[in-house]
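See structure below.
One chain of protein is taken out of this complex; the other chains stay put.
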Amino acid sequence: METITNLSPIILALPFLMFLFLGLCGNKLFKSNPNIAGWIGTAGLSVVAIVSYYIAIQYFWVEGKGADAYQQFVLFNHEWLKMTDNLVISIGFMLDPISAMMLVVISTVSLMVHIYSLGYMHGEEGFQRYYAVLSLFTFAMMGLVVATNIFQMYIFWELVGVSSFLLISFYFIKPSAVAAAKKAFIVTRFADMFFLIGILILSYYTNTFDFLKLTAVSDGHATLVNNTMCGEMFMGLSVTSIAMFLIFLGGAGKSAMFPFHIWLPDAMEGPTPASALIHAATMVVAGVFLVARMFPVYFFEAHDVLTIIGYIGAFTSLFAAIIACTQTDIKRVLAFSTISQIAYMFVALAVSGYTSEHEACLGYTASMWHLFTHAMFKACLFLGAGCIIHAVHSNEMNAMGNLRKFMPIAHITFGISCLAIAGILPFSGFYSKDEILVAAFEHDKVLYACQAFVAGLTAFYMFRLYFRIFWYSENPAHAHHTPHEAPMNMNIPLIVLSVFTCYSFFNLVSNDSYQLFSSKITADRVGFELETNWTIAIASLLVAGVGIAIAWVLYKEKNDKPDMIAGKVKCLYISASHRFYIDEIYLFITRKIIFGGICVAIAWFDRHIIDGFMNLLAWISRELSYDIRDVQSGNLQQYAWGFLVGVLAIAMFAIYY
Amino acid sequence: MIPVEAYLVVSTLLFFIGVYGFLVRKNLIGILMAVELILNAVNINFVVFNRFLYPDHLEGYIYSLFVIVVAAAETAIAISIIINVYRKLKDVRVDSINELKN
Amino acid sequence: MNILSAFVVVLLVMLVAVFLIPGEKKNAIRWTMAAGSMVILGLAGYLVWNFLAQREAGATDKFLFADSTVWYEGVINISYSVGVDGVSVAMIMLSAIVVITGVFASWAVEDKAKEYFLWFIMLSIGVFGFFISVDLFTMFLFYEVALIPMYLLIGVWGSGDKEYAAMKLTLMLMGGSAFLMVGIFGIYYFSAEDGGALTFNLEEIAANAAMPIEWQRVFFPLTFVGFGVLGAMFPFHTWSPDGHASAPTAVSMLHAGVLMKLGGYGCFRVAMTLMPEACKEQAWIFIVLTGISVVYGAFSACVQNDLKYINAYSSVSHCGLVLFALLMMNQTAMTGAILQMLSHGLMTALFFALIGMIYGQTHTRDIRYLGGLMQVMPFLCVCYVIAGMASLGLPGLSGFVAEMTIFVGSFAHEDLFHRVLVIGGCTSIVITAVYILRVVGKILFGPLYKIEKVGDQYNYVSEHHGEVHHYPLRDAIWYEKIATIGLIVSIAIIGLYPVWISDMISESLEAVAAMLN
Amino acid sequence: MDLDYSQFLSMSHEVSLVVVLIVLLLADLLIKNKKAFQYLAIAAFALHTVAGFYSYTDLAGDAFAGMYVSGAAQSFVKNILNVGTLIVFFFSFEWNNNENKSGVGEFFFLTLSTLIGMYFMVSAGDFLFFYIGLETASIPMAALVAMNKKGTEGAEAAAKYILTASFSSGVMLFGISLIYGACGSLYFDEVQAAFTNITALHIFALVCFIAGVGFKISLVPFHFWTADTYQGAPTGITAYLSVISKGAAVFAFMCILYKAFANEPDVWQNILWWLIVITITIGNLFAIRQKNLKRFLAFSSISQAGYIMLGVFASSQTGMSSTIYYILIYMFTNLAAFGIISAIENKTGKVGMDDYNGLYSTNPKLAFAMTLAMFSLGGIPPFAGFFSKFFIFAAVAEHGDYLLVFLALLNTIISLYYYLLVVKAMFINKSDSPIETIKIDAMSRVALLVCVVAILVIGFISSIYMNIYEISFGFAN
Partner (left out) sequence: MAEYLTSIDFAGLFTADNIVFFILSAVILVCGFMSVASTKLLRAATYLFFTLFAVAGLYLTLSYEFIAAVQLSVYAGGILVLLIFAIMLVKNLGTDTETISYANKTIAGLSALAGTVFAFITMSKFRFIPSEEANDAAAMVDMEMVGQTLMGTDKYQYLLAFEAVSILLLACIVGSIVIATKSKED
């Protein structure tokens, strides 16, 4: 235990110091050889990864298990800002099953991305800056998941936001990248505002920020919240529900849930490895993590919100999946797929029970599991896509085709990951997705039906992607510009991540690994025995198979069937390829209404009415000054007349007033 | 006996005749003459008040004496100034001293 | 000598020294300024350290380092009284930082440098004098001393429509002080029960609490509005955009960074502390006004095209937040308000410094005609991004600390209406992000615009009345770097480790907050 | 009959000034060298001024059975007037040497005559003596105004002045005669006793009297002559008129209101309230657009008169002390401004505000002094003007009329605007042909230095105001 406690600060401090070091002196020190900066960053992150693994392992297998449940350790908690005696923002380190798992996820993906970037970003202007920001992101993400209080989480929440901004705008000369960065930041910021308001409401009633206090459960209630907020109403709604819904909205922003999803596809303007890390594996699941963190409160005190989350998740996953089917930019396809998969996780949480007594109690586990597996295969997909883009210098599907012969490693790893995301046995995606479907089935058949359909869609569009890239017909441009395999330092991460994807092969060795998640990561931290529901598993396999088959038919080779089908459902196709015009609606609201309407009106009002009033005062005195100039006419007798009238008027005033 | 008010009526009328003259006279000397009327009206007041109301002391009496003296001094200066104006402007009409204004 | 008076004395010595140096020896003047402001900064640092040490040792007086000398007596009781509590210490520290960075930011002033620095020192005297005073008269005196140099500083050394702006700023601020002065008289003549000795001493007035409520109702709004004008409270804020836009760099820095803080500080120290009952009654009016300020300033900033206007409106928004939080009248919110003053002072000074430095090279501040500066002057632009991040409340920089303390504190208000207003205020954090990113995206990022590259040299090309100008561009020079780095370090220190300063401030506010509740 | 001529000896200021007058009359006959005569005159008057300070404490009480009243306050005011007059002499040195060569002796004689008239006003204990003082102070002034031989302005100004002055003294006399009729006496103390149970007649009389004195102080609407006369008069005389004459009149007015009309303060306070508001506002509004600096300062001095009257309005010991204090500071400040204008006018003949454009680049010291004067007039700390304004407002606030304070303060914004216009002209405006660098004579320089030092330090020396407070007798009740 002591070792863990002593090591834990490294996880936060090292990336932060790395950020400062690379950010402040990276440019100067490594001017001649920027790669050194990359190596230093990677080395630093390796240390972090090792420590994270060590801590996670120690926690799960040695220290964590208490009498009946996993314990929540606060390894350190430094007072950072004291608002009142009770409302204290601390920077601390909380170790519990989900944070330990997240440590593993983040450090793994981050390390892989660090290594990968050595090759991918080689020679880019601002290489040092890139690594500095990666370190910053790692720091922020680590801080987020180990937060001991909701405000610490908010702090790091903002920090991941800004590092995301910096990475998206990495190619700041490109206007599209700048626009995407702005969009990402502002949309998430907008959602963060709700998060903040939620925190304010929550802390106003509970008078604490502390997760341990907020999520403490006894007698089927989140005690503190129940005691302080139960029965408080605002405009006919339960205050608890409002607060928890607002907090969810914060998470929805980061996790790109409808209607805040618009920033994520654009965010692909950033360097691909950064997209893999931030916009696929880690940051975007922060929302899921947030809901998981506050799960007891949601479950016991705001179950209605949980239901809403479920439907929002289901809708988003369907919505994103449909759009994904029509996109031609491979990173966008992946982005919509990410949205869709994260929505899955939300659905899983929404349908979950708290303890094994409740129905669908495996939802929570499934959600976290899916988070884990998704992080790995999606990172792998993105990195693979990076290799491809690196090779063909384009994001568009049309520039690709039949790449399997040029890039075998990318082909295999990409294929494995596609299988995983499609939920094909025996890859990791199958297990996690299956559990989600089981939970949904147990809880709500509608959700189940929706999610099952989405599973089919997922399989379809992922294999559409796969076939379009690696099969299909060859792009004639390749004749004079042959795509080639990526360098080793880019391929190794692909391989490592695809190994993680295949981890279920370990199941063949031992049943323990199948129970890995259900025994350790559950809502009540107690653990339960997981049993495969084969009915549903087979059903979902079938659905996925159908999806793959359709993709096979349509995209294995160049043919006119896809266009024909698109022509049949033209309306749907066009609106889906335009992402259902959500961006346009946003643009209309921001440009026309907020900027063109409110801001311009206020600015006008300020210049012409408020300032105009001040100027009017000045103008009046000036005009008055000119108007009365003739009083001083220079005529002696008028002076005397004024004198006389003055005397009379004053006398009358004094007498009669 | 003639009441004080009767004298007051005379003096007040004279005073405002003087004021009227001051306001309408077109040249500076005429204005100066109007001032003399005003001062005479005041003098009548002082004398009458002294004579009828407060005959114990000669306050009003002496005051009117001094007013006469001061009026003389004032007139002397005023006339020399008017002559000065005439010398500079070749004109003593009120309208002519209208350079300084606004 | 009392350490507090030392601030004023050092500045006076600087004033005399600069006065005696002949105007041609510009470098001598600059280094005198630098040395003097270093001393000031040192004094301020020593003050903070000593203050904390004394509090640690258990000093419980409201004002430490107090000292008082009778000045006028009998007919009117004025004394030169100084003393500081946590709030004023924070403000003094802020002023010292901004002054020294301001000196470096004005290093490039060539035209009438001597006079410039003379007025600059005068302004500083006013600022420091204001913060150390605990006597209402001397406080007011220093307040006005700080205001008037602005006229010449803007009028002579400014740019654009400077004469109009200088006049407007001066008149509006003096208008505010007209309100204020009535309030001060009211406070003085009701400073003691009938027959007691009248006093200008803040502590004694607060202790006597002799002003009847019906008079408080009259004088509280006067005093509050009086200071509020300087605090850029809606609808008395319009001097701020014009004034800041026209002022020379360091003057904008000092004005937005420190001088506007006089407003908030005065509202708190004079209006609210001395007339608590009326404050409780009328707070809601001003809360609504300042709440409008917060959102309104932010929205206005979104569509401005002049960098300084953007920042000026952003100041309106941020300073609105200061008063907003003060009026919530609980310890946390007020602590947040003071932190916000501190934070806004530093970051807005940084903003204006950077804008000045960019403007000095491009000769335009219009964001429509700028683009891609990041490639040309990376140092300045990175600093600008940092400033922007501080402004939009990025954790780790000072803005976050202040805003969050304000929001949490204000939301603790027991009245629902107030809490709803706080939620309205929260929207500003989004709008702030919008206008900050708009600028960052427009001028720093993106491809070069109107900038040509000749060899290694970038030139800004501007057409003016058919004439084409080529202004060479460069990155920051050493003195500019000192100024910006100094401010960024201060912002980061507060942002990274806020607890000591927030505790220091919070402690001093305890009694006031208790009284106001 | 008991004739006690020794009473004249207690009028030390007046006697000493009469001695100076006689000396100058003789010297004018004997000394043909005008410069030497000036030195002598200034030296003699300086001696008188210094002597005035030494007679400061040992005098108290009345002479001539209450017709002449002298106390510490009166003595102090006379000393202020002396110092101001001395500064005016310093500033006029150059003008006397060049343009007024033929009338140097008369200049001094007339100025000192008016000064003695002001002494009488200040020390009056009776309406008759007051009236004589007032006329002595104003009639020879017309001659002084007419001494501006350049152009027609002097003549016009003098004509307007003397005629309106006689008109206003007519009105005032009418008022005094009615007061006499109603109260039966002209001694202030007896009027005080009788001026109760007032009727419309009392008020009418009072208003006529206020109008007459208001003319001297140039309160609106009795101010019309001010601008024209100030503009036309020689600059030294303008300074003298705007400061010394006005100061004496205000003090005398205050004494009369506080003594003779002490029983019915509400009536005249009510009147004064409106007069002050109108005066300040109208003065400011006219001053805004003036382009001639002398005329500009004339309107500024009208509004300043309004501010001075605030102290009178306050009707208390504080009111009186702050009035005297205001006069003191206003004197130094306004004299500094006029001194600079006069110096520049003597050298270049320019008095337009536009002529001052870019003055700072050529004459930094003059511009600096002018700036100080303008800031002080505008009431900007840390200059003396701030303190005087503060204390005078404090007096009104003590009296309880916060509304008046507020209105006056709002007006300071307008006044600040036009004072800043001057500063702007000197510092900010560019000029193709700025006033060339000029070297002003030693006398003016000394006087200017005195004024500037006074502007800078008076406020900080608290004993000045505290002493004035000690010697102020305040409201009779």
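For clarity, chains are labelled A, B, C and D in written order, and residue numbers in each chain start from 1.
The rule we apply is simple: contacts are C-beta pairs under 8 Å (C-beta built on N, C-alpha and C of every residue); 3 or more make two chains touch, one makes a residue touch a chain.
Everything numeric in this text was worked out from a predicted model, so none of it was measured.
*Asks:* Just list which of the chains on display the missing one touches.
*Replies:* A, B, D
*Asks:* Using the document's definition of touch, tell me which of D:G103, D:P364 or D:G474 contacts the absent chain.
*Replies:* Among D:G103, D:P364 or D:G474, only D:G103 touches the chain that is not shown.
*Asks:* Thinking of the whole complex, not just what is shown, which of D:S55, D:Q74, D:T136 or D:S303 touches the missing chain?
*Replies:* D:T136
*Asks:* Tell me which of D:V20, D:A73, D:L128 or D:I271 is the one touching the absent chain.
*Replies:* The missing chain is touched by D:L128.
*Asks:* For subunit B, which residues touch the unseen chain?
*Replies:* Per the touch rule, subunit B residues meeting the hidden chain are 1-10, 12-21, 23-27, 29-30, 32-34, 36-37, 40, 43-44, 47-48, 51-59, 61-62, 64-66, 68-77, 79-84, 86-87, 92-93.
*Asks:* Residue by residue, what part of subunit D touches the chain that was omitted?
*Replies:* So the residues of subunit D touching the missing chain come out as 1-5, 7-8, 18, 21, 63-68, 102-103, 106, 109-110, 113-114, 116-117, 120, 128-129, 132-133, 135-136, 139-140, 142-144, 146-147, 149, 158, 178, 181-182, 187, 199-204.
*Asks:* Which residues does subunit A use to touch the chain missing from this display?
*Replies:* That gives, for subunit A, the contact residues 637, 641, 644-645, 648, 651-652, 655.
Convention: only the chains that are shown with their structure count from here on.
*Asks:* Could you quickly compare A-B and A-C and let me know which has more C-beta contacts?
*Replies:* A-C
*Asks:* Based on mean C-alpha positions, which chain is nearest the centroid of every protein C-alpha shown?
*Replies:* C
*Asks:* So how far apart, in whole Å, are subunit A and subunit C when each is placed at the average of its C-alpha atoms?
*Replies:* That pair's centroid distance is 37 Å.
*Asks:* For subunit B versus subunit D, what separation do you get between their C-alpha means, in angstrom?
*Replies:* 26
*Asks:* What is the distance in Å between the mean C-alpha positions of subunit B and subunit C?
*Replies:* 64
*Asks:* If a residue has to touch 2 or more other chains to count, which residues of subunit D qualify?
*Replies:* Where subunit D meets two or more other chains at a single residue, that happens at 159-160, 163, 167, 171, 227-228, 417.
*Asks:* Can you list the subunit A residues in contact with two or more other chains?
*Replies:* 618, 629, 632, 634, 636, 640, 644
*Asks:* According to the definition already given, which pairs of chains are in contact?
*Replies:* Contact pairs between chains: A-B, A-C, A-D, B-D, C-D.
*Asks:* Given the complex with subunit A, which residues does subunit B contribute to the contact?
*Replies:* Counting only subunit B, the residues touching subunit A are 19, 22-25, 31, 94-95, 97-102.
*Asks:* Which residues of subunit A touch subunit D in the complex?
*Replies:* 618, 621-622, 624-626, 628-629, 632, 634, 636, 638-640, 642-647, 650-651, 653-655, 657
*Asks:* Which of the residues in subunit A come into contact with subunit C in the complex?
*Replies:* Residues 79-84, 87, 89, 151, 154-156, 158-159, 162, 169, 172-173, 175, 178-179, 181-182, 185-186, 189-190, 192-193, 196-197, 200-201, 203-204, 234, 594-595, 598-600, 602-603, 606, 610-611, 613-614, 618 of subunit A touch subunit C in their complex.
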